[in-house]
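Only a single protein chain was left out; the remaining protein chains are all shown in position.
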Amino acid sequence: MTAYLFKRLGLSMAVVLAVVVVLFSLLHMIPGDPATIALGPRATPEAIARYAAKMHLDQPVWKQLVIYVGNAVTGDLGVDVFSERPVTTMILERLGFSMSLVFAGMGWAAVLGIPLGCLAAVKPNTWLDWITGVISVATIAVPSFLVSIWALLIFAVGLRWLPAIGAGEPGDLGDQFLHLIMPAFAVGLGWVGYLARMVRASMLEVMGEPYIRSARAFGLKPNKVIFGYALRVAILPTITLIGMGFGGLISATVFAEIIFARPGIGKLIFDSVMARNFPVVQGAVLVATALYILVVLISDILIAMLDPRVRDSL
Amino acid sequence: MDTLLDIRNLSLDFRTTRGRVKALRDISFPVRKGRIIGIVGESGSGKSTILWSIMGLLAGNAEVTGGEILFEDRNMLTLSESSRRAARGEEISVVFQDPMTSQIPVLTYARQMFDILYRRPNLSRAQKREAAIDMMRRVGIPDPEARVDQYPHQFSGGMRQRAGIAMALLTGPKLLLADEPTTALDVTMEAQIIHLLQGLQSEFGATIVVVSHNLGLIAELCDDVVVMYAGEVIEAGEVHDIFHHARHPYTRALLECDPARVEKVTRRLPVIPGDIPDLTRPRKGCIYSPRCQRAMPTCHDVDPPTAATAPGQFARCHLLEGPHADPTWPPPASVLTVGRGTEDLPPRPDPAGTPLLDVRDLNVRFRTMGPIRARLRGIDDPFVDAVLDVSLSVRPGETVGLVGESGSGKTTLGRTILNLLRSEAGTATFEGQDIRNMPESRFKPLRRDMAMMFQDPVGSLSPRKSVRALITEPLLIHGITGRDLDVEAERLADMVRLPKPFLTRYPHELSGGQARRVGVARALALNPKLIIADEPTAGLDVSVQGEILNLMAELQAEHGLSYLIITHNLPVIRHIADRLAIMYLGRIVEQGPTGAIFANPLHPYTQALVEGVPKPDPDRRRKHVSISGEVPSLLRRPPGCDFATRCPYVQDRCRVEKPPHFDAPAGRQHACLFPLTHN
Partner (left out) sequence: MRESAARERREKLKLFLTNWQGVFGLILVLLFFASAIFAPWIAPYDPNAIDIPARLSKPSAIHLAGTDQLGRDTFSRILYGGRVALKIAAIGVSVSLVVGLLLGMIAGFGPRWLDNLLLLVFDTVRAFPTVILALATVALTGPSLAVVLAIVIVTSIPSYARIARTAALSLRNTDFIMAERSLGAGLGRILWHHVTPNVMGPLLILGAMDVPVIVTVEAGLSFLGLGVLPPTASWGTILNEGYLVIRDTPWMVIAGGIPLILTTLGFTFLGEALRDVFDPRMGRGR
């Protein structure tokens, strides 16, 4: 298990490093002066000079990379071109809004989707299965940003039930919760169907395995067979899927933050892209990507804990 | 005698897209208390379906259309699901065919057994654990206190099947069902499991129903036998009667086809012509009549009578009762009722002169971990020897059998000879030319002279290619032009007796025997001199097995082929090989003429193999199992003799000294410090 842990950890670090390299080389792959590209045509010559000095643009590219990685490891992701505030601080201020949205979205989707998939698999070809199928397809077919827009249209513009923009008053948890409902609904909706289908398919496959027949042959109760045996195995691919799905979830979060003007990382990246504030884009993208890699790592470790075969495969 | 289970007129259909498959028709037989009853039949005979009907765990598309299954006067078919569930695991338990897939991989044995004992509320957790450990000890699992907390994948195949038996017996069931309990295991393990089941039966006094296609296992283990064919019971009786006085023509034919029962060494094995009937079609008369060696016109139209000699002992055949009864049937056991195909073959060319293939001290090593990890763990040599110092030769026109259990390296050796794997050291020459690790560009022309047949008949055919494309592919690969490929395809199909309409089919549409013929045709397409055949009869029913072996023998006589046959099936190889090489853990432990090796093995492992095969004769049951344990992992090769850990005659010297290859009289070789002597 320890060996497995270290291997997975090493791989994740390698990917994070590769991500940094990609982000860094993006800047240098575009022809032209990197500082001008990064800051855009509107930047003042002083800003460009400051940026060039700060990023050590006079140094060879590999050395710039080493410096950037070194700084990033110590928590220094550079400064905002315009306000000169540290990027790390800006990200930390907004991380909470994004995290709460991601987990709320995935959370309600998992709480609804997984049991729905289980029920559909236990009673295949019944009305329950059929309803689940319809719900799944319906929720998958609507892209998350469209859900955001339509939710905005219906609940904020039309019915005026929920606040349209922002993340709520600081300190007022009730207000913050109200502001979280629509984005979380939009971010999680597609996942309800996705998870339900995945769990259903996975359960049906496991239910056909010989060891499930063995469990029934030993006279175990149906609930024990379904939840103690079949789900115990069928949940494994679902965990992988949730881990991998965080990428899509982050994309959905970006849209939701922009549409509902929620001051999270996604909104920060978008605003910085619009303002051509590349150091902020670079830092925020790195943090978002690293978080995603962390989630995948956690899901892999969770699987290793639940599946002794994976644990011993090393 | 008490009847524990009585199956009466059971009929069952499977609803499929092709129509209703009448999988079981009018099945009746009793299971007497305290006996071991064997249900024997070829694939597709419906024998496993009976087991699942007893358990009430049939697939969703199954429909019982009639009959009853009385278990202690309860009809299992009409019982409520909850009462049936109460019987499962407590009163009736099952040992499954493949312990690999039938045990849940994510739970420990302790947990699985704890779950099985859920109906014992008066037992504490500790007591249940104690019961599990105790049962694991009784089925022969060493160190059960520690192993009970392990997961199935941490057990070897044989141990896993023992654990499966322990789980089945945990509740002390009255009836134990065993579905092909040894099919997934090696010969030496099979013997141990048979012995274990016998011992447990007398210890627990349980009644056992064993389903198997293996006549040897049935003869060795069972008291009563039920013979099935295409969904019907065609004969039932006591094991001695069935094996010595079989009354139904099918039972007779099945027994005669078993190479283990053919005493005299023969190049031609008896076969039952034809195929199992399509069970979706309406049936008239005797189900076996299209293939029966004694079919009469009546047989095709009129249902055969049930000729009973005693309760539970009967055969269904027109020859036995009624207007068409033949008092001379069944003939004495010495008379063969099924044919062996064509007349005897011409004498085979005397194997002489220079070997076609000559392998000397060949070594194949596999890497077990990357160089970095090996360094980290301080392992100097991160390799295992899959093939170790193997010397072997095949002369023109000769058939050499390479025999070993799984993990013995026999398949690796075959693939290395064909340069599909790289070897570490040694020499391999073909017609005097050194071929070891030859670059593919230079070796390619030689592939025309050396062909290979792979173990899985269907799996070794590219799934998206038609039979025609498959059997002409060798010609395309080797750029042989100027021949009409359609004509070639028909010629090759003809050569392996594959009907022409099959040329347009795809591999998954072929039966095992037909796919094997395609494999033979591919191997023959380029007129090779040597064919390396990996388990040519694996997965084939007894009656089909003979056809393939006879075909191979005929082709050998016609084309002067040499064969290197890789197999674990000793009864078969006894009939077809001139010489044998026995492999254990990558080494050849004994080599020599087939007859001599079977008559008096020199190496204890050879002896164990020869004795390990259960004889399909209830009068020749073994009293003891000659070797215990399992083949060790290549990662833990014993320091001395490889076989020292399991050898019944082991001496101290064997544990420290690796025996070299010794020459023995009459062209034999062995690798044993203390070879067996025979008087």
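Note that the chains are named A and B in the order they appear, and that numbering of residues resets to 1 at the start of each chain.
Here is the rule we use: a contact is a pair of C-beta atoms (placed from the backbone, for glycine too) under 8 Å apart; a residue touches a chain by one contact, two chains touch by 3 or more.
Nothing here was measured: the structure is a model prediction, and the numbers come from that model.
**Student:** Of A:Ile140, A:Leu162 or A:Ile181, which one is in contact with the hidden chain?
**Tutor:** In the full complex, the listed residue that touches the missing chain is A:Ile140.
**Student:** Quick one: say which of A:Asp80, A:Glu93, A:Asp175 or A:Glu205 touches the chain that got left out.
**Tutor:** Once the missing chain is taken into account, the touching residue is A:Glu205.
**Student:** Determine which one of A:Leu5, A:Leu27 or A:Leu95 touches the chain that has been left out.
**Tutor:** A:Leu27
**Student:** Which residue numbers on chain B touch the omitted chain?
**Tutor:** Against the missing chain, chain B presents residues 17, 59-61, 278, 415, 418, 420, 440, 443-444, 447-448, 451-452, 454-456, 459-466, 473-474, 477-478, 504-506, 509, 519, 522.
**Student:** Using the document's contact rule, name the residues of chain A that touch the chain not shown here.
**Tutor:** 11, 14-16, 18-19, 22-23, 26-27, 30, 37-38, 121, 124, 137, 140-143, 145-146, 149-150, 152-153, 157-158, 201, 204-205, 207-208, 244, 247-248, 250-251, 254-255, 258-259, 266, 269-270, 272-273, 276, 278, 281-282, 285, 288-289, 292-293, 296
Here, only the chains that are shown with their structure count from here on.
**Student:** Centre to centre, by mean C-alpha position, how many angstrom separate chain A and chain B?
**Tutor:** Roughly 51 Å, centre to centre.
**Student:** Tell me, which parts of chain A touch chain B in their complex?
**Tutor:** Touching chain B: residues 209-221, 224, 228-229, 232-233, 306-309, 312 of chain A.
**Student:** Okay, in this complex, where on chain B does chain A touch?
**Tutor:** Against chain A, chain B makes touches at 55, 57, 85-90, 93-94, 96, 98, 101-107, 115-116, 118-119, 151, 153-154, 167.
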